[in-house]
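Only one protein chain is missing from this complex, and each of the others stays in its spot.
Right after this comes chain A.
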Amino acid sequence: MKHSTRRGLAAGAFAVTAAFLLAACSSGDSGGSGDGGGGDGELTPVKLQLQWLPQGQFAGYFAAADQGFFEEEGLDVEIIPSGGDIVPQDALANGDVDYAIAWVPKVLGSIEQGANLTDIAQIFQRSGTLQVSWADSGIEEVADFEGKKIGSWGFGNEWEIFAAMAAEGLDASTVEIITQDFNMNAFLQGDIDAAQAMTYNEYAQLLETPNPDTGELYQPEDFNVISYEDTEGAMLQDAIWADTERLDSDTEYQETTVKFLKAVIKGWAFAAANPEDAADITIAAGSGWGPSHELWMVNETNKLIWPSDAGIGIIDEAAWDKTVAGALAAVNEAGDHLITEEPPATAWSNEWIEQALSELEGEDLDLTGADWSPIDVTLEEGGN
């Protein structure tokens, strides 16, 4: 064979396989049809995507499954934990799951990218994000961030920081943003001046770490805590998201949505009334935290949900608008905006949660948390 013909043959063979591959790609993606079922006595399968590992933050969903609330509504709910690279709103937009739990600002970003999703229940009424610094650091408000090393998790968890800074006239270039790990070691070792922490998780991690100077656990007095809920940067967090198109046209999905929300409400009401049981249920569902940390998490999560004056899950328009305003104002350290225009009206709807609440009206449930009060949790070393 001559050299040139051989080379031609090689190029041809390469092109043929390339064509095959492309053909295979384009013929994929036939679009998952909705999970039908729902016949008499048969449970409707539902998939719920969480945004992280099983933990007390999601206690209400695990409680609803454990206590049979989903089954009472005729649903067979599979709760799917996330981990590294599974983004809940992407899984929902792809049709892999039926509902997803995600923070509002993250999904606003996805909606602007083209995802068609609706916030159908705002479970967390308040933001649980803190920025924690040492008591002697002089960082007492967001304005003090200037020139400091500010910790952030990134991956869409950072927008409250930038929104709060924007309200103080600071931008990302005035601070040094340091990406945080899964734990608080970088802060404890002095690599970060003010670390991002959730009330229900990382703040507790600090309080269950022994202080090498005293040998005792760190105490709240050792830290300055800035709560974003008190700043202009506060954003809505854990919400239940649904597929906008299916909500619009699929009557079966509409019915399932109301049933699902009813069971979720019962689950969170259970967690409010029985935080110890809810913590045990979450551990049994695969959460790896120690009992004291898990109970702390359930209790702090309850504080973000209750009281909920208009009823659990109702989206407060003022809080939504504040989240959108913050999302529009925030610019991250790479100079990127989260969103550049207002989200569409379909991005949230109280229609389904209102229906679920009204159907639960007669039952013996505290739907607003009027009678709820938090418990006292003592953290043990290492959360054990």
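To be clear about the criterion, contacts are C-beta pairs under 8 Å (C-beta built on N, C-alpha and C of every residue); 3 or more make two chains touch, one makes a residue touch a chain; residues count from 1.
By definition in this document, contacts and distances are computed from a predicted model.
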| item | value |
| --- | --- |
| Name per UniProt, for the chain absent here [options: "DsbE family thiol:disulfide interchange protein", "Aspartyl/glutamyl-tRNA(Asn/Gln) amidotransferase subunit B", "ABC transporter permease" or "High-affinity branched-chain amino acid transport ATP-binding protein"] | "ABC transporter permease" |
| Which residue of A:N116, A:N185 or A:N274 touches the chain not shown here | A:N185 |
| Chain not shown: contacting residue from A:G84, A:G114 or A:G335 | A:G84 |
| Contacts of chain A with the absent chain, listed as residue ranges | 9-10, 13-14, 16-18, 21, 28, 32, 53-54, 80-87, 90-91, 94, 96-97, 181-185, 188-189, 201, 205-206, 208-210, 212, 283-284, 286, 288-293, 380-384 |
